[in-house]
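Below is one structure. I have some questions about it.
Missing here: one protein chain of the complex. Every other protein chain is in place.
Presenting chain A:
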């Protein structure tokens, strides 16, 4: 058993991190922080999940969210997709293992992966609406969010959702408010099987190693850690029984990365675009200086008068 995080003191605790610990800020820059926090991570062990949805309930409770009452759509996955109120969602997949012909019930807790290279932050046009702390947490600052939905396009995992009520983007915060006072995320606290554990990223990798060894000893020869390098690694990681094919877990991307289209749009297009428009304006000014105004001459007016007089029948 992973040692549980002790309960916090009842006296108020100052936040352990804040604006001084930002390493990235959307559509703006931040000074490099004086010292870096220890990277944290949440480890989700899919092989230990029993699908009880305590994490989903805890998430709603801690974040004071209210999900709409939905309709049954033939699956345990409820609501059917992430919403502005459901930052996390158990996705249930019934998968027949072709090697053993066994039905395996794969239950993956979906939510923000807290990428080291966050596509949402890169796509965001509003300064400071998305921030990344040196401990790895990627958070949305709702007072600055403009609701454009660019983060949705930037995200390789299809996580952010835009509220139709207040037109702001919502996703898992990794319970940054709880982490700031030395606690783990609410989902982790609620998990009855320790399928969710929280600690430093190194601790989580070590803990995952032990779990993977255990799974391999039980015949899951492809068991492994999901910490995709395409996004620089993530601060939410999975232990997967079949780490060779992440996509069987309700479409977890096999090799996630920020879309090259988003990179092109936010990279070269931005600079070349401003350059081209600036060049057009400067070229015009320069042309005017060199050739001077194109003026109608008195002769032109006379010719026009002659033409109209001659045109009289």
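Everything that follows uses one rule, which is that a residue touches a chain if its C-beta (ideal position, glycine included) is under 8 Å from a C-beta of that chain, and two chains touch if they have at least 3 such contacts; residues count from 1.
Definition applied: contacts and distances are computed from a predicted model.
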Protein name (UniProt record) of the chain left out of view, among "Formate dehydrogenase subunit gamma", "AlgX/AlgJ SGNH hydrolase-like domain-containing protein", "sn-glycerol-3-phosphate ABC transporter ATP-binding protein UgpC" or "Heme exporter protein C": "Formate dehydrogenase subunit gamma"
Listed residues A:93, A:200, A:222 or A:259, member touching the removed chain: A:259
Hidden partner chain, touching residue among A:20, A:96, A:181 or A:274: A:274
Residue, one of A:148, A:225 or A:250, that touches the chain absent here: A:148
Which residue of A:73, A:100 or A:164 touches the chain not shown here: A:164
Chain A residues that touch the omitted chain in the full complex: 27-28, 125-127, 144-150, 152-153, 158, 162, 164, 167, 259, 261-262, 264-265, 269-270, 272-274, 276-277, 280-281, 284, 287-288, 291-298, 300-305, 307-313
